[in-house]
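One structure is given below, represented as structure tokens, and several questions about it will come after.
Excluded from the complex is one protein chain; the other protein chains are retained at their positions.
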Amino acid sequence: MMKKIHVAIIGASGYTGLELMKILISHPHFEITYIATTEGGVKATDLHPSLTKVFEQEVQKADAQEVAKHAELAFLALPHKAAMGFAKELLALHVKVVDLSADYRLGLEAYEKHYCEHEDKENLEHAIYGLPEINKSKIQKASLIANPGCYPTASILGILPFLPYLKKEAPIFIDAKSGVSGAGKKPTPTAHFVTINENIFAYNPLKHRHEPEIAEKLQLVSGHAFEVNFIPHLIPVSRGMLVSSYLQTKDIIDAKAILIDFYKASSFVRVRDVPVDIKSTAGTNFCDIFVTQKGTSIFVSSSIDNLLRGASSQAVVNANLMCGLDEAAGIPIIAYVP
Amino acid sequence: MMKKIHVAIIGASGYTGLELMKILISHPHFEITYIATTEGGVKATDLHPSLTKVFEQEVQKADAQEVAKHAELAFLALPHKAAMGFAKELLALHVKVVDLSADYRLGLEAYEKHYCEHEDKENLEHAIYGLPEINKSKIQKASLIANPGCYPTASILGILPFLPYLKKEAPIFIDAKSGVSGAGKKPTPTAHFVTINENIFAYNPLKHRHEPEIAEKLQLVSGHAFEVNFIPHLIPVSRGMLVSSYLQTKDIIDAKAILIDFYKASSFVRVRDVPVDIKSTAGTNFCDIFVTQKGTSIFVSSSIDNLLRGASSQAVVNANLMCGLDEAAGIPIIAYVP
Amino acid sequence: MMKKIHVAIIGASGYTGLELMKILISHPHFEITYIATTEGGVKATDLHPSLTKVFEQEVQKADAQEVAKHAELAFLALPHKAAMGFAKELLALHVKVVDLSADYRLGLEAYEKHYCEHEDKENLEHAIYGLPEINKSKIQKASLIANPGCYPTASILGILPFLPYLKKEAPIFIDAKSGVSGAGKKPTPTAHFVTINENIFAYNPLKHRHEPEIAEKLQLVSGHAFEVNFIPHLIPVSRGMLVSSYLQTKDIIDAKAILIDFYKASSFVRVRDVPVDIKSTAGTNFCDIFVTQKGTSIFVSSSIDNLLRGASSQAVVNANLMCGLDEAAGIPIIAYVP
Partner (left out) sequence: MMKKIHVAIIGASGYTGLELMKILISHPHFEITYIATTEGGVKATDLHPSLTKVFEQEVQKADAQEVAKHAELAFLALPHKAAMGFAKELLALHVKVVDLSADYRLGLEAYEKHYCEHEDKENLEHAIYGLPEINKSKIQKASLIANPGCYPTASILGILPFLPYLKKEAPIFIDAKSGVSGAGKKPTPTAHFVTINENIFAYNPLKHRHEPEIAEKLQLVSGHAFEVNFIPHLIPVSRGMLVSSYLQTKDIIDAKAILIDFYKASSFVRVRDVPVDIKSTAGTNFCDIFVTQKGTSIFVSSSIDNLLRGASSQAVVNANLMCGLDEAAGIPIIAYVP
């Protein structure tokens, strides 16, 4: 039996930290040797009681030197800003990093416009955007992965196949719907059960920080700066994300044939004949996509689990690739249905 | 005290029939003198146990002659096709009709293309589309009202103020989200709790029969045939509807100012400063609207209660107008919050 | 038209404050002349945006002198402890008080054991427990009403008819299920959508402060100190409460006949033939009750809207009685179904 690769999880208290543990506990080639939060001093089961009798490891106070002693690769499930400070240290200690925050996702200018001053400009230049469908070979050689945002993952995967056919001057409209776990564990008036239940509403319309992330990546792939209009909504579900993309093509295309062809070799994209739902991807790394059209107007519907394909399972796919493993090793594919 | 106007409800077993009763029970000027279903022979509380000790009237087997004896105006909460047969009889007997089905909403050609052969072509010509914001004075003189669909109500009210400013060749995209009560009371695999709960999906994308209704009414108002792309979704809530409309204007406009001005005299439209939610309109006849923009790209978000503004309370507003009453008489305005 | 009675609402920011406004806005005999919170300086629509175009009154900084100038009766929707301070002042100024907090519900000893030191012992002696089914005539003469807790309302109404038949030494078990609005508007980890959604759990089992309230009132009525074991649960709904009471009788009784007879004259209790649900009472002041039995073991299921019969509408019934009005005046009876 192959010796397992030691990995660390920094930021174990949130939902994505939990999902990382849930995947890595039974991963065939990775072994969790270090988990940490900002404070430490607890057990994994104090943070996540559902892990009782499953994974009861001590949680450390995050320390880069300690990570380097125990692990070859670290997953950072930290807030933006905190992540880049820690990543910088780890990289200097030759620990590979998969960063789940936004800190290395954007070019410097866009990052500083939408987030804050960047404190690790040097590594930013070498970070690879960890969407395997566009960057697989670069990921395999990378030491720092910027794990994509949940909305960008679902949006880009839906739009990607159609980029060559789009009318350049037409705006792209993206109407996205996310479960509440995407907003994190912190109790806020917005996350209150009574606010969300029996309700739906848009938030940060045309101002969400995932909008420039989507726009930048589409431009990198297509060479054209499309106008991207992104409107996210909160829906009364815990997990899952559905993204509707409204596109306009130059000419009439066979959208479905293009979609099927584009993803014919993909392990984790499923092209569906009927409109996709979020329960069929919840619990998995799949992105399900459906497309239909009326003339040159195209409707693409893509579904992911916001915490898995939109965060933690995609992070482990990236780690698999960085470590020379099969991208599918240990990746969840069985949905939480019913 | 003014003598009350006698009204009938035909189709009392479904959700919109129930909502009609709930409004009319305490209406200051209408009195329910006749309620019926196709079979009859039960009490209102057999159909809707929550009416116990509130409204325990006998439910008749629907008969137009009997309606004419008991009521001046009838609300038809019947399936399409059944409605036009009954409406025809009632109109011949000089009973005013508010039809909540689709039977008189579209022009003949569009109707027969999307539904079935029309069996009351004569009255169809005189039917008035009962959206008070565009047809108030016509409604006041009408004897037959085609009460608008739920999706068209929310969509048209959102788009209406911007019609003069739209780029004529640009498609309109409408991404709509509806609670499950919109699909009716019938048990189907789609309406099963386990299908809907923790889920969201599009259905009939670009093929829903409310698409031609929206397109036709926008054309009637604007004189231009816009390309309307309509995609409805089911969300895990019982009632409520949120409609996102994505528009493109010729020039940069001040969308919010236009919206405020357009509805400044409206009793039942509320322009909101923050993205609208569906709980604030659930239980009421209000349509809440929010708009924001990026250059010439416009996002309009409109919210209604699908069973009230999208059906029964709008029907009663129409009845109020047809009977020379204040449009707001007896109309619910207090939301089901929290 | 009768001159309206002026009333005040102190504590307008929470759910019960909102429900009081929703009822009183259209009450035939009461007029809201003063609303306040601890801070004041806002409008009702700032606290509750759904009131836009419905009720846009200024919210004052709570001041007893001002209340006395503007109102004959005040509803206190304040936290316990804050309530008794304010009630004391109001009563001295001859303002009638309906207190929705726990401050006047219990005898002194029980109160100080389960809450804190009592700061208005004098008025406590004269406070009337505002459950109309047991105290109607006393309420009519009272100037201070202790409005019952939500769990005690549903529990006591379910158990009351059977008290004379119970086996004295047998414990009573009450398994209660409440919507999350009962826990208030404050964002807490427990009220987070992700904690509640797709979940159910007991809280404070055998330690909830409504347990002594139930026990004390049952003892007052029956003359016997039953052992009451009360276990509340949170369920993933916004509003509504279902209470299961498990009783043991001395002899075999006809439980249903006793229940029907006991409530035959009651306006706001409905005895049902099938197990009660919470949607049929949500939005109303009704308490629906179902009973079944196996020998001397009795299962009673009672349903109320926790914010209405469990708080605000019961408070208005009490106010109606205190002011010599019909108890049903302006009280909501139409459920939020579907």
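So that you can tell them apart, the chains are marked A, B and C in the order they are listed, and the count of residues begins at 1 in each.
Just so it is clear, a residue touches a chain if its C-beta (ideal position, glycine included) is under 8 Å from a C-beta of that chain, and two chains touch if they have at least 3 such contacts.
Note that the coordinates shown come from a computational prediction; the quantities given were computed from them, not determined experimentally.
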{"item": "Listed residues B:97, B:159, B:196 or B:317, member touching the removed chain", "value": "B:196"}
{"item": "From A:13, A:280, A:293 or A:314, residue that would touch the chain that is not displayed", "value": "A:280"}
{"item": "Residue among C:93, C:108 or C:200 touching the omitted chain", "value": "C:200"}
{"item": "Contact with the hidden chain (one of C:105, C:185 or C:279)", "value": "C:279"}
{"item": "Hidden-chain contact residue, picked from the options B:135, B:238, B:296 or B:313", "value": "B:238"}
{"item": "Chain not shown: contacting residue from C:227, C:254 or C:326", "value": "C:227"}
{"item": "Contacts of chain C with the absent chain, listed as residue ranges", "value": "170-171, 173, 175, 177, 179, 194, 198-203, 205-206, 227, 229, 231, 233, 235-240, 242, 244, 246, 248, 275-279, 282, 290, 292-295, 297, 299, 301, 338"}
{"item": "Chain B residues that touch the omitted chain in the full complex", "value": "15, 180-181, 185, 187-189, 191-198, 236-238"}
{"item": "Missing-chain contacts mapped onto chain A", "value": "15, 18, 22, 25-26, 48-50, 52-54, 181, 185, 197-198, 238-239, 267, 270, 272, 274, 279-281, 283, 286, 307, 333-338"}
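FYI, only the chains that are shown with their structure count from here on.
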{"item": "Category of the chain touch graph - line, ring, star, complete, other", "value": "complete"}
{"item": "Approximate Å spacing (C-alpha centroids) for the pair chain B, chain C", "value": "36"}
{"item": "Centre distance in Å when chain A and chain B are each reduced to the mean of their C-alpha atoms", "value": "40"}
{"item": "Distance between the centres, which are taken as Cα means, of chain C and chain A, whole angstrom", "value": "47"}
{"item": "Junction residues of chain B - those touching two or more other chains", "value": "198, 238-239, 279, 338"}
